[in-house]
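For this view, one protein chain was removed and the others were kept in their places.
Each chain gets a letter, A, B, C, D and E, in the order it is written, and its residues are counted from 1.
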Amino acid sequence: MGAVKPIEYRDASPEVRAVFDDIKTSRNVPDVNNFWKHLAHHPATLKRTWDSIKQVMAPGALDPLTKEMIYLAVSVSNGCAYCIASHTAAARKAGMTDAMFGEVMAVTGMANETNRLANGYRVPIDEAFEQ
Amino acid sequence: MGAVKPIEYRDASPEVRAVFDDIKTSRNVPDVNNFWKHLAHHPATLKRTWDSIKQVMAPGALDPLTKEMIYLAVSVSNGCAYCIASHTAAARKAGMTDAMFGEVMAVTGMANETNRLANGYRVPIDEAFEQ
Amino acid sequence: MGAVKPIEYRDASPEVRAVFDDIKTSRNVPDVNNFWKHLAHHPATLKRTWDSIKQVMAPGALDPLTKEMIYLAVSVSNGCAYCIASHTAAARKAGMTDAMFGEVMAVTGMANETNRLANGYRVPIDEAFEQ
Amino acid sequence: MGAVKPIEYRDASPEVRAVFDDIKTSRNVPDVNNFWKHLAHHPATLKRTWDSIKQVMAPGALDPLTKEMIYLAVSVSNGCAYCIASHTAAARKAGMTDAMFGEVMAVTGMANETNRLANGYRVPIDEAFEQ
Amino acid sequence: MGAVKPIEYRDASPEVRAVFDDIKTSRNVPDVNNFWKHLAHHPATLKRTWDSIKQVMAPGALDPLTKEMIYLAVSVSNGCAYCIASHTAAARKAGMTDAMFGEVMAVTGMANETNRLANGYRVPIDEAFEQ
Partner (left out) sequence: MGAVKPIEYRDASPEVRAVFDDIKTSRNVPDVNNFWKHLAHHPATLKRTWDSIKQVMAPGALDPLTKEMIYLAVSVSNGCAYCIASHTAAARKAGMTDAMFGEVMAVTGMANETNRLANGYRVPIDEAFEQ
């Protein structure tokens, strides 16, 4: 009573299959990840989330690798085990090297440290930042 | 009883002044930000934090702009008002355009959303991510 | 050196057994969850937490199902794996349908996204909200 | 260098005005909140966020008041000052009484407490929750 | 519509006044802090929270200063501005020196950094910690 089971393509409704097909085509992969197989329990969330991810992660002013590294940094900061695993894989696929991974972790770690130092010392925002 | 006052250069110990001087030289700025003026109350933390930031944020496998955008994304995710203000300014100084800012925010927002969807649906990590 | 073992009823002190008995009676269950068996290591925390939960989760201006869904949403947002599992089960027992679960997740996800967009864009609070 | 200014209707592009118009019509309000005036700097994010919010917050298996209280609980848990103010107002408009507000806060507080007790005592998930 | 006003002693119900009186007597202060004046809107939460705080913060295996510094560290980590201000003041009143404050901040900062490094590198728990 509680655990959600993945929905496989063969058991999916046409509405869900259409999203799965679009993911597989867009990413050129034979199957979708567990994330999508679980969201499939709520087709509106599945479709909305995929449409949003497709729009947000598309190349734009930032390239896909930079976007994946930002996604990874946030997921690490939030401690989401699934997202850390999936976005480490996605960032590596997009070209993240070992050295880049090390630097993403170092920046994420320092940001978390200085965020708390700024909180604790109750640092007022510099006027120069307000303009 | 509680609020920490900034320590200005003129009132700083030689130990603190040495760090302030290094920040001003390294960043080519006339004065240090409030963050450093508050850390100055604990010189060991001031020096260690600055040494770490200087190392971590130096150009490496990632360029300074990418690092600043990751720093900003983490600070936004953590809700640190001071750090959001200071790292937005730093990222803009390093070349972040309006369009880049918009995309950093969009990725940060989506990551926070899907982190929770993965948590809530209790999605197991795909075997492919474990290798 | 570190892992806490559950305390079973047969090994519990009278003080702990009294709380376990009250949980079992109040919830009409044959045994208490692992959460309570671990808190039993600190009887004052066990009793205080149970007394607080019993008061807070009782029917009032909000019905128990609504309270359980709010509890679940917060637990998902915080990424507490145990609490997500236990409060998904509790909410389902209180009547949460699959469709309701999907909507709780969708709202929780969107709130986490827009919380960060509001942080990142540094949106000032509207005067209308201050009154 | 950093602060984002709101974009008012009179200064908005047709693309932004279309979203503003839809918000005003859907919510029957004379003007949009500061949140939307800031997102207007990135029209794709403005439109995507509004479309998502409109879908997610529409009446469904849960009524709008329940959704607003969940939104508020998550925002309180995350400490987003803007979102706490705006969703307290929205929940009150949807019918949240003083007593309901008090109970949302009480549940949110307890969830945050027990989430950490479960973390700290390293409580393993009960088998009953896994089925 | 949204902002909560403090309830002063003169306007409080007998139920609220009883809690206010107990806080003033226990802490030997002429008036209660804003925190309690706001919780007064929900007397059950006011009483329960005060009773819990009084029990949890009493001298026990840990002295009050240590407890206040832990409270401060958690509040800094969570970024709660009110709680940082109030628990800095409380810790100072209990004997926290400038040097102690500096060390609490340093430890809090490092914990936040290494928490994320452990997340990001997906470090498995050592067997030695499981016993």
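Please note the rule applied: a residue touches a chain if its C-beta (ideal position, glycine included) is under 8 Å from a C-beta of that chain, and two chains touch if they have at least 3 such contacts.
Everything quoted here is computed from the prediction, not taken from an experiment.
Every visible chain touched by the undisplayed chain in the complete complex is listed here: A, B, C, D, E. The residue touching the chain not shown here, chosen from E:18, E:74 or E:94, is E:74. Where subunit D meets the missing chain, the touching residues are 72, 76-77, 79, 81, 84-85, 88, 104-105, 108-110, 112-117, 119-122. Mapped onto subunit A, the footprint of the missing chain covers residues 79, 85-86, 88-89, 92-93, 98-99, 101-103, 105-106, 109.
Residues 1-3, 41-42, 44-45, 48-49, 78-80 of subunit C touch the missing chain (whole complex, contact as defined above).
Heads up, the rule we're going with is that only the chains that are shown with their structure count from here on.
Considering the contact criterion stated above, the chains in touch with subunit B and with subunit E alike are A, C, D.
Overlaying the C-alpha trace of subunit C on that of subunit D calls for a turn of 180°, given as a multiple of 5. Taking shared numbers over all numbers used, the subunit A to subunit E interface scores over half, which places it in the same class.
In this assembly, the chain whose C-alpha centre lies farthest from subunit E is A.
Taking the options A-D, D-E or C-D in turn, the interface that duplicates B-E in more than half of its contact pairs by residue number is D-E.
Annotation: 26 Å between the Cα-based centres of subunit B and subunit D.
Shared interface positions of subunit A, i.e. residues touching 2 or more other chains, are given as 1-3, 41, 44-45, 48-49, 52, 56, 77-81, 85, 88, 104, 108, 110, 112-117, 119, 121-122, 128-130. If the chains shown are joined wherever they touch, the resulting network links each chain directly to all the rest.
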